[in-house]
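Pasting in a structure now, in structure tokens, and then I'll have a few things to ask.
Every protein chain except one is present and positioned as in the full complex.
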Amino acid sequence: MGELNFQNVFDKVRKDSVMVHCITNYVTINDVANIILAMDASPIMADDPIEVCEITGISDCLVINMGTLKQNIVRSMLLAGKKANESGHPIVFDPVGVGASKFRKDTAIKLLNEVHFSVIRGNISEIKTLYEWSENSYGVDAKKDDIITEDNQKKVIRMAKELAVKTKAVIVITGETDLVTDGETVYFIKNGVPEMARITGCGCMLDGVIAGFIGANQGNILEATVTAVSAMGICGEYARENAKGTGTLKVHLIDAMSNIDETWMERSNQIESRS
Amino acid sequence: MGELNFQNVFDKVRKDSVMVHCITNYVTINDVANIILAMDASPIMADDPIEVCEITGISDCLVINMGTLKQNIVRSMLLAGKKANESGHPIVFDPVGVGASKFRKDTAIKLLNEVHFSVIRGNISEIKTLYEWSENSYGVDAKKDDIITEDNQKKVIRMAKELAVKTKAVIVITGETDLVTDGETVYFIKNGVPEMARITGCGCMLDGVIAGFIGANQGNILEATVTAVSAMGICGEYARENAKGTGTLKVHLIDAMSNIDETWMERSNQIESRS
Partner (left out) sequence: MGELNFQNVFDKVRKDSVMVHCITNYVTINDVANIILAMDASPIMADDPIEVCEITGISDCLVINMGTLKQNIVRSMLLAGKKANESGHPIVFDPVGVGASKFRKDTAIKLLNEVHFSVIRGNISEIKTLYEWSENSYGVDAKKDDIITEDNQKKVIRMAKELAVKTKAVIVITGETDLVTDGETVYFIKNGVPEMARITGCGCMLDGVIAGFIGANQGNILEATVTAVSAMGICGEYARENAKGTGTLKVHLIDAMSNIDETWMERSNQIESRS
């Protein structure tokens, strides 16, 4: 990406009032809507099968997040996903806790077979589960030791790149270090703070932020995704400076997203590699 | 209204521990419950058809908000709405995003045909959609230019008054300037701050506040509604003074509602007109 052009990428989100249709979980739905509004995009939450196609039709992009998966919502996800594909709207898929039950795995497989996603975001366990359909996932959170280390780094990169090629999606693995790849270029992003793992919804909020960024920058999904991941991490860094615990951390994270501008992005800590 | 008698109106809310039954969306349900508690009323959230009539029966007033509309909840809305009508409990109706899908329009029409509402609250697009069954609504948010201006003011007033007469409800149009009318008297209220549009749920919270106010002041729906709209705006003004972004804005908005008293109402900025 050479020089990260945050201003261009973010200005388009703000200028276009990008509308983000979210089919997401009920735990963090409020925070997702608020962070989308904080970045000056417009959230629209709707998940009944009877209306999701219309809602997706009037939106610019779609988030499908499996956090509190329900049987009747799977149909909504498939309908909206196909409609978004037909309409050329980018989709972010978050396979929350995909390893935690057969239902989640089956749903993820069905979605991957029938819908093309622009971006798939998960922690390392979830992405591994998608990759291997293995039994390694530890619910909705990654195992404590399930982070990218010097030892496993090569293996993780290969996995992410292969999954990117197979799904034709940009893969985002979030954790202590975030990894973003389109199957060719790999970015490691070291923004954010560990305390973000102690509030629910940082991942779900990031789904919404990525969706807004790629909805406004459809010609440049990879760059927009990397920018979104950095921006979220940087907001976490600012939030921690003002936080007095995990309650205020979340509130200040949304504050940060409502205040962020290009000068903040000087903090972005990215390493790009092409192998 | 001559002199706004905030103290009388609000004291009744607090004294009576008004119970507000909310059938509302899952995005902002927590904030709605908290703002109702902040004003010393009691929220009760219940939307399964099997129990809504009983819950409405033991409550003082009802909110029906279409934010995350689901097919099985439409039945709950009809059941609870009719029960509230039978029981003489006032109802606030919020046709969130009514222009965004056929399902929402059909539901709104059915509700308007079968239930009498005391207050109908929406942004200008939503109220316009109810009025015209037109295609103008822009999802859950009003179009950026969809505000009351000198140019459109006469048309908006006529629309609101006609809808008030037709539905026998007090109509509330919220936006930069809020308009409240019972079909005869029209109030313009200029409290609140633009940043309130950047947090989700200010409208939904206002639904709850109006319900609490009219539940405690059933003989004076118009005055109670105007007071509630002013109070919410004034809370937003106080909140902004303490906020450092949109995250803290929401938190301080609830703080403000828990602290408001009659002295705050000196800030109320209302223009009454009778034409």
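Worth a mention:
Letters A and B name the chains as they come in the text, with residue numbers starting at 1 for each one.
The definition used in the following text is that contacts are C-beta pairs under 8 Å (C-beta built on N, C-alpha and C of every residue); 3 or more make two chains touch, one makes a residue touch a chain.
It should be emphasised that the depicted structure is a prediction, and the values quoted were computed from it without experimental measurement.
Interface note: of A:Met19, A:Ala46, A:Leu69 or A:Met232, the residue touching the hidden chain in the full complex is A:Leu69. Within the full complex, the residue among B:Phe6, B:Tyr26 or B:Phe188 touching the omitted chain is B:Tyr26. In the complete complex, the residue from A:Asn30, A:Thr129 or A:Asn220 that touches the missing chain is A:Asn30.
Touching residues on subunit A toward the chain that is not drawn are 25-28, 30-31, 67-71, 97, 100-104, 139-141, 144, 198-201, 243-248, 250-251. Taking the complete complex into account, residues 17, 19, 26, 29-30, 33-34, 37-38, 40, 42-48, 50-51, 54-55, 58-59, 242, 250-259 of subunit B touch the chain not shown.
Heads up, the rule we're going with is that only the chains that are shown with their structure count from here on.
The centroid of the Cα atoms in subunit A and the matching centroid in subunit B are 33 Å apart.
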